[in-house]
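Read the structure below first, then the notes.
A single protein chain has been removed from this complex, and every other one stays in its place.
By written order: A, B and C. Residues from 1 in each chain.
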Amino acid sequence: MKFGIIGLNGRMGQEIRTLFEEDRHQLVFSYDKDGVIQSDIPDVLIDFSLPEVFQKTAEFVKKFQCPLVIGTTGLNEEQFAMIKALSEKVAIVQSYNFSIGIQILLKATELLKEHIGDWDIEIMEIHHRFKQDKSSGTAKMLGKVFDRDIPISSLRLGNIPGDHSVYFGSMGETITLSHRATSRRTFAEGALKSAKFLRKRKHGLFSFKQVLFSK
Amino acid sequence: MKFGIIGLNGRMGQEIRTLFEEDRHQLVFSYDKDGVIQSDIPDVLIDFSLPEVFQKTAEFVKKFQCPLVIGTTGLNEEQFAMIKALSEKVAIVQSYNFSIGIQILLKATELLKEHIGDWDIEIMEIHHRFKQDKSSGTAKMLGKVFDRDIPISSLRLGNIPGDHSVYFGSMGETITLSHRATSRRTFAEGALKSAKFLRKRKHGLFSFKQVLFSK
Amino acid sequence: MKFGIIGLNGRMGQEIRTLFEEDRHQLVFSYDKDGVIQSDIPDVLIDFSLPEVFQKTAEFVKKFQCPLVIGTTGLNEEQFAMIKALSEKVAIVQSYNFSIGIQILLKATELLKEHIGDWDIEIMEIHHRFKQDKSSGTAKMLGKVFDRDIPISSLRLGNIPGDHSVYFGSMGETITLSHRATSRRTFAEGALKSAKFLRKRKHGLFSFKQVLFSK
Partner (left out) sequence: MKFGIIGLNGRMGQEIRTLFEEDRHQLVFSYDKDGVIQSDIPDVLIDFSLPEVFQKTAEFVKKFQCPLVIGTTGLNEEQFAMIKALSEKVAIVQSYNFSIGIQILLKATELLKEHIGDWDIEIMEIHHRFKQDKSSGTAKMLGKVFDRDIPISSLRLGNIPGDHSVYFGSMGETITLSHRATSRRTFAEGALKSAKFLRKRKHGLFSFKQVLFSK
């Protein structure tokens, strides 16, 4: 497909460009602080940039009447309302976490909850020393799968990008579900999956979870 | 419920008795090399003993017209045929592995295959030094979930009862599903779950997988 | 060697007997609530029983003038004084933890502290759900290796006998030292090593650490 990137020169913009081109798609549009570069009309726009750019993104979506994958974090309510409005005309995937693995981990955690939700359960996460918040948002999200409070242990260590584990223990066995992030590339893969998902949609607002798990 | 155990004095017999009694069920019948002890008619019979005892087990099932949970390994075809015949009158659960965790691990592996079956996949198992076969049967069973050959690494170490891990890796993240056996008690728990499952069944032959996952 | 066991019928007594006999030593003396069984004079006495038995143990040591390996926990100060007095005539190993692996883990932790003690350090321990105290004594012991406070994460899960990990992280790598207990047999192995160590000693009071690391 022909794709466009908002925020091409940022770290995520570069990751997305690389992956999409490896998968033989063609960059035909970009917007960055240096302005617009365009060689054709894009089939899909990807935006993992900043909230203050969103106004421009919305304009491009309207202009091209093309689907949008948006992973920008920190959007305000007005901007969400704008996304909702846009989605009546075009198809949009919006999420704060485009990691496929974390969505799969959640899915597996839900599966285990269904069958062994009464076992002892513990969550552990390890992140780099610079991470200020304890526990991580993802660990909390995993904990919310359950109907009761699950203890979360948080380790801060060197430059670990992010490890998450969910432990289940009975009197005779333990099961552990673990996820380990190794690079930002995973988010680009989530964007690509979303872009492909949108090709079959006329309009509507979708979560990344829907991209992965709806038929 | 009132339960009976074939092979009460064996290691599994003792585990089963302990767990069932903890769950407030009542031992009313047992058979062992010392003979029969009986105080009432059992609601269910449990047999995790030896193939040579099965003839007796079948007789008791007929006599009491009660359901049976059988975990005996090494049964021959004739004995399987007898189980099948018995199951026309009473409900029976038969399996070679009553570990709940391994069944759950399989289920989770199938879930991940569905979504990320194209990632790199590796299986690792660790067992005690006395284990002769490489790879373990359970590791092979996990490998068979996939449509392609999955490499299995086998470590032999001390007295580890049994660790199994399935690794999934993409260019940006890894997910690991791990199971670790810590005692035989887990098999007793599988027997208890099966016994409870059978209370709602009039007749038929069921696998342990059905006990866990059928509604 | 010819060995004697105080508390033969307890769980540790049985483990010790089994291991020593596997290593081709001969049980010639035992003391239990049923009394004394003796066929010869022991070369060494092993006591992993209870504090209230210690008076008897001391008498036997004096009588046989033989070395003693004592792993009984909860001894009071008077009893320690008695051990010290006995050790002027016979050689004694006393410790609260005869796990070889934990001592080795400590040694490795000390080695890493020397070289990378300025890295981020975290300790994690996992124990069965019945363990009341957080953190475990062993985790605290590992933390005391360092000159600063080390965070300890404690997970309570099923029937895990005891896992301990020490994590070291820099901006480019992590090192983890992990110990996992799989059975009580390890303590019997510590007793055997101690008994062999004592054969070369005339008298004196030794720790299990000295058994392992002194030349």
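One rule holds for everything that comes next: a residue touches a chain if its C-beta (ideal position, glycine included) is under 8 Å from a C-beta of that chain, and two chains touch if they have at least 3 such contacts.
Every value quoted in this text rests on a predicted model; they were computed, and no experiment measured them.
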Which of B:3, B:48, B:98 or B:119 sits in contact with the chain that's absent?
B:119
Hidden partner sits against chain A at residues 158-161, 182-183, 185
It is residues of chain C that touch the chain not shown, namely 99-102, 104-105, 107-108, 111-112, 115-116, 168, 170-189, 212-213
For chain B, which residues touch the unseen chain?
119-120, 122, 124, 126, 129, 151, 153-160, 167, 169-174
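Just so it is clear, only the chains that are shown with their structure count from here on.
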Per-chain C-alpha centres versus the global one: which chain is nearest?
B
Degrees of rotation, nearest 5, to put the Cα trace of chain A on chain C?
180
Over half of the interface residue numbers used by both chain A and chain B, so same, or under half, so different?
same
CA centroid of chain B to CA centroid of chain C, Å
37
Separation of chain A from chain C, taking each centre as the mean of its C-alpha atoms, in whole Å:
50
By residue number and range, which residues of chain B touch two or more other chains?
182-183, 185
